[in-house]
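Dropping a structure here in structure tokens format, bear with me for questions.
Complex shown without one protein chain; remaining protein chains in place.
Chain IDs A and B follow the sequence of writing; residue 1 opens each chain.
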């Protein structure tokens, strides 16, 4: 879905929001911007930001606020298995949302699971951004065979469906790892699996921009006075394409969380003893008909809320930063 | 034009060779095929002999060459798990996936286009905002969650539609279709809806964006000025102008849908290629994994190349090697 947002030429999107020269305090400056104005006029965006902040905060504070560490096997007591949510007659304190079949507190599992989902989503976007921006800049600035090699690799990656690459990477990696390392490396593998197919998009955007900019006189001039190439790239080329990249990165953040959940649901993601939201849904799915609805419903709701809020923010950003739609 | 055609084809061939290399590396280096084939009693010399017979001791380049030559002829060897010819296995499953993707695509167009037009025309109305919100929810719901909810509602609670499988199928030549029997059609409903939710929102958003742009175009203003009815302008003249990008997107998304169908197929136990692939992944059935990867990539690359060539044929300006937006995120 991100390609739609990317079809517009990066040059046509104004970056006034980030460059407007207003002094005074930073916050006051922010309040003067169109971006802020647009934000306060979009209740859905405000709602989404608040929701995401709440999710992130509770996930971050999970070790402090949850009654149980769901990853510590020794803390799971089978006697406490399958307790329904607290408002049910058989509910028990402190298991607000009930427990699963191992005696794992669902609320704790959701908060820890959200943490994994958010971290994997965020980290994979950062990795993809870092790889995509640097390779794109190099390709666009250096050109020639370097450009060719980088972009061909990108072509190959884009010629395979996203989900397929991610499944192959995780499946192959987990199958060839010893059990001891599997638990430790599960999250890094997922981060890489999701980042690998998604860096190309950033690389293409920044490369296009770099190819235009490097022919401009100021870059020529900078070169003549021997400004280091990386300075030119970082200070002149990169800022020009930040806006579309920001939008794409936000939307890809949502997509990355969804991908992680999908992989875990398919059984090639996070293992059952350190469940992400997708793993919780996969496990809960087995109990859909046994009356243990809370095992699958709460993680599913949380997952949908996270992705929804990220997508709402991304959508709003895209509209707000695209002058054509204003 | 000919030069462009050759260039694009060469590009596609290069990409396929690279994908084949990737498939081959997976094939060859992860999960020792010998370990997968022998039974528990096999001795060390049995293994060595099998290794030699399979040609696993040849050089890397020789093995890769053999893999490509075999792959071009559709020979991916024998599935470790089913002990059947991989191409036959995939061929048997292809109709199921194709019909699912086809119906999902039709649903996405039939539902997505009108919704897109409405949101664009009544831009800023309450209905449009509601639909916009709906479309964001649509892209945010994981398709497996949608599938589970559909099963819960329509199979378990209401008992209206089947929860798994394809129902009765009819063979027409080598193609087995579920479209000709009532149970086959009933079985198709829930998976197709679940697969199309994402695609509907995609089409809807694209149509909306294109329509908004078109509605500002001069000829629309002229038409309005001349007193052409609004409905006719919106639904005939303007919409016609937006259809080309929609068709392009749909064409390019088919490859993605085939791949994404594997999630839907897992939830609904739909006996298509995707389910075969997921089972191959859990059983480390590498010939099947490699063949599926190559086949789906081939469809993907072929469609993209076709779209590029068609576009270049329609609009000569594009024959220049310009930046094109990729479409690999599903």
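As a convention for this text, contacts are C-beta pairs under 8 Å (C-beta built on N, C-alpha and C of every residue); 3 or more make two chains touch, one makes a residue touch a chain.
As a convention for this text, contacts and distances are computed from a predicted model.
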Q. Looking at UniProt, which of "NADH-quinone oxidoreductase subunit D", "Peptide/nickel transport system substrate-binding protein", "Acyl-CoA dehydrogenase" or "DNA 3'-5' helicase" names the chain we cannot see?
A. "Peptide/nickel transport system substrate-binding protein"
Q) Pick from A:48, A:62, A:76 or A:187: which residue touches the chain that isn't shown? A) A:76
Q.
Please output the residues of subunit B touching the missing chain, sorted low to high.
A. 35-37, 39-41, 50, 53-54, 77-78, 80-85, 88-89, 92-93, 96, 151, 155-156, 159, 162-166, 168, 170-173, 180-181, 266-269, 271, 275-276, 279, 282-285
Q: Please give every residue of subunit A in contact with the chain that is not shown.
A: 72-74, 76-79, 81-82, 101-102, 174-175, 178-180, 182-183, 267, 271-273, 285-292
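Basically, only the chains that are shown with their structure count from here on.
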Q | Interchain centroid distance [CA atoms averaged], subunit A/subunit B, Å | A | 23
Q. Which residues of subunit B touch subunit A in their complex?
A. 11, 14-16, 18-19, 22, 26, 30-31, 133, 136-137, 139-145, 148, 151-152, 156, 198, 201-202, 205-206, 209, 212-213, 255-256, 258-260, 262-263, 266, 278, 281-282, 284, 289, 293, 296-297, 300-301, 304, 323, 325-330
Q | subunit B partner contacts - residues on subunit A that touch it in the complex | A | 1-4, 6-7, 44, 152, 154-164, 167-168, 171-172, 175-176, 197-198, 200-201, 204, 208, 252, 254-255, 258, 261-262, 265-268, 278, 281, 285, 288-289, 296, 300, 303-304, 307-308, 310-312, 315, 324-325
